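Not every chain of the complex is shown here; the ones you see sit where they belong.
In order of appearance the chains are A, B and C, and numbering begins at 1 in each one.
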Amino acid sequence: MKSFLYPTINPPSFTWVRPESGKGSKVHEWIQPITASTDPEESKNAEVVVLGVPLSRSSISASGASEFPEAFRRSWRSFTTYNLEDDVDLSEMTVLDAGDVPMHVTDIGKCHDNIIQASALVHSHFQSSKVCGIGGDHSITAMMVKGLHEAKPTEKIGILQFDTHFDLRDMSDNGPSNGTPMRNLIESGVVEGSNMYNIGLHGFFNTKDLKQYADEKGVNYFTLRETRKKGIEATVLQCLEELSSKVDTIYLTVDMDVLDIAYAPGVPASTPGGMTTEELLEGVLVAGKHPKVKAMDIVCLDPFKDTLVQQTVKLGTHVFLTFLTGVMLRQGASI
Amino acid sequence: MKSFLYPTINPPSFTWVRPESGKGSKVHEWIQPITASTDPEESKNAEVVVLGVPLSRSSISASGASEFPEAFRRSWRSFTTYNLEDDVDLSEMTVLDAGDVPMHVTDIGKCHDNIIQASALVHSHFQSSKVCGIGGDHSITAMMVKGLHEAKPTEKIGILQFDTHFDLRDMSDNGPSNGTPMRNLIESGVVEGSNMYNIGLHGFFNTKDLKQYADEKGVNYFTLRETRKKGIEATVLQCLEELSSKVDTIYLTVDMDVLDIAYAPGVPASTPGGMTTEELLEGVLVAGKHPKVKAMDIVCLDPFKDTLVQQTVKLGTHVFLTFLTGVMLRQGASI
Amino acid sequence: MKSFLYPTINPPSFTWVRPESGKGSKVHEWIQPITASTDPEESKNAEVVVLGVPLSRSSISASGASEFPEAFRRSWRSFTTYNLEDDVDLSEMTVLDAGDVPMHVTDIGKCHDNIIQASALVHSHFQSSKVCGIGGDHSITAMMVKGLHEAKPTEKIGILQFDTHFDLRDMSDNGPSNGTPMRNLIESGVVEGSNMYNIGLHGFFNTKDLKQYADEKGVNYFTLRETRKKGIEATVLQCLEELSSKVDTIYLTVDMDVLDIAYAPGVPASTPGGMTTEELLEGVLVAGKHPKVKAMDIVCLDPFKDTLVQQTVKLGTHVFLTFLTGVMLRQGASI
């Protein structure tokens, strides 16, 4: 059952039974797992590749975000491939599920190395695909980006981040936890602070010294209040415009804790006064349309904390599908 | 204890004890159950008649929406009859609770027939009353409308629908389930596609062929994005205006899954990116004011899935009371 | 992806990815789904065949028991194949997962017919296998037994039932609901009342006329108090002994509502004062050992009502594995 990506990447733990015809109207009937029978060459041109990154033991607070990749795949059944509002049928694109990065139980460093290697492998093999990392906690972002950098060392990378936090904590305190990915990337020289754009900061969830560090490093940020004043679409467009003038590749990272806690009960770090679902989806759609946005991730969603009806897991999947809608609209546009 | 509607309609399973004076300030002290002592003639002129439709075994996904009529009645105690914002006291209207349509455990066809008969009986007897069906899953709408059609065969019927879905699935697959009511009405000739107006479609919850069927049949629809751009009030007004130029009676159906899942945790089919409570209440108020809107229903609310504080049940009742506010404002206006 | 049982039986909706070696230590790595590549002849001799029966729209109260087959399969990962207490490794047996009986959304009669056909097909093809039906509500038992009867018309069938209820309600009221399976079998002549043995009745959950009907038909029953006085093992052994002197095949049906509500929060019909987990598992183990017990089912478990840690789903799976332990111990014994 192992694919050509094995053992760098494990296959998904389960696979949906697909309809006879090979094509159905639901997301779980459409996305194709990469299996032993997947042809490496043919698969190369997939528009999108999904990579599960089930790591959350690196989280500062106890977290079950490692369970999101599986919950994400289970939720596919609740979605069709057709987006009525944009009159777009995602099933015209090929989306492959590469499976999950293998993790070690007690050696977090090894987990992080595994993510870097898996990311590098995916970005190397699927040169033109959009790569979607499904976390996991936010520590994975640094590793996903490092892997991208390893695969395409000549491409300058910028980051568009939706987050309630800077994620610029000092790594010397507690290593590369979920509070550090942006600093990790700055300090390792993979991304410059001035090529980072953070949208959604608000409330009492960052310390003053983190802001000072951000300012020193030239990190760009828009508080939620500023974002709302300007408009989410305009804010994201401005970030993308600035970024695209400076970098070759934009990596989009969606920390689900940017959302108001009423919209994201399954994100323990979500807070009162955060973004609405509508705002986040609008922002992600705009980002998805930009040709330089070539990779993204969704992090910090803990299905154990979710409601009976899986409100937050469904929202996580909706963010993913919205990003794909952007990708597809762009493709349509480019014809 | 049986009323003059028996056995077509069962009395409610329980009745609130009413205050001595016969009139209190709470909704449960005001709405009157139709009982053995209710005079058929006198009751005829009630402004509003409530009919419980506790059927959800016809739902595609397992659903406890059959429990909503009872939960609805229990929630009355949390509401007064007085709406401060519109300075309207609903208790000036007579609202009767006709009870529930009797259901069969294993013969869904019989359940549906029972709903048609009950609807026909209510619409025949209460010729000028607004009839409010309390579902139940969305399959009941087709039956409620058929009953209305049976009672008033010469009246042309149009539909105003708040929904995340088209509800236009092919009945040859799985019979008249909750995915089919609009198609059921089109195919049975009771309502023309072009007299259907659907507000709130969004996301990845409809298939492309359903859209094509809708287009073929001339079904009108406004996605949530379009609705927000235009404004909810303006959108509803436009639908009502168009409808009132074409039909005699407008039937309002509120599928609670139109709401964002943060606002409707007790609606398993509610989704991320749906309507806010404020938007739905505004839309229902506008609809309630229109004289041609003579019947409505509220469907797909499963109290088993609701929160500890019954968030969604209370919202369902609020939708009902908001509709009644519209009715009353209109009446005031017409004086 | 369709197996040789298709279209009478659908494959499971998903399949676990199995280890390279073909054999692992967890239940999900061991039980084999019947797929397109399963050889009909070879598979014939499987010791056990699992059949999902996802029907609960026939339940008197709204129920999500239709979701148990899938939850059951998901829970496999929490169990190893090795039972330390009996020093038995179930993986020495071949257990096949035949998939699920296809269901219709609005025609319950058709659902029931489908179950009969699927049961008949399984019992015909897998002549010597133990067949385990995974419900669904209790209405399925009548259909599973009818299918068994159809497949093996010359075998006299008896029933061993763990239940809080008689399940002898009159079918003329509401058709073949979950309150009727035993009466259904008596009235259809498939099983004689005197060949039915019910263990676990207690409390205020049956009406007097059902007891009278049971007495008239010679149905045997042991209240929970009697069972505890005699001992669960002794009680089950007595039932099996009496049954085996009268019938060729014993069908074991486990209505999970026999359990105390503290042990089975995910069974809405479970009650205070019911069996403990220990008692039920002991009873099922004894039954599993008996060579004439050739089929069994587990019913009325609604995963939607279960706790955060899936207490009841895990218990349902434990009942299944305990039955298999009995089967295996018997096999060992017979060598």
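Things worth noting here:
Here is the rule we use: contacts are C-beta pairs under 8 Å (C-beta built on N, C-alpha and C of every residue); 3 or more make two chains touch, one makes a residue touch a chain.
Since the model is a prediction, treat every value here as computed from it, not as a measurement.
Counting all copies of the one sequence in the full complex of this file gives 6, of which 3 are shown in place.
Criterion: only the chains that are shown with their structure count from here on.
Relative to chain A, the most remote chain by averaged C-alpha coordinates is C. Here the CA centre of chain B is 40 Å from the CA centre of chain C. Distance between chain centres (mean CA atoms), chain A to chain C: 43 Å.
With touch defined as above, residues shared between interfaces to two or more other chains in chain C number as follows: 304.
Chain B contributes residues 56-60, 62-67, 104-109, 139, 174-177, 304-305 to its touches with chain C in the complex. Across the complex, chain A is touched by residues 1-2, 11-20, 304, 308 of chain C. The residues of chain B lying in touch with chain A in their complex are 201-209, 211, 223-226, 260-262, 265, 267-268, 270-273, 305, 307.
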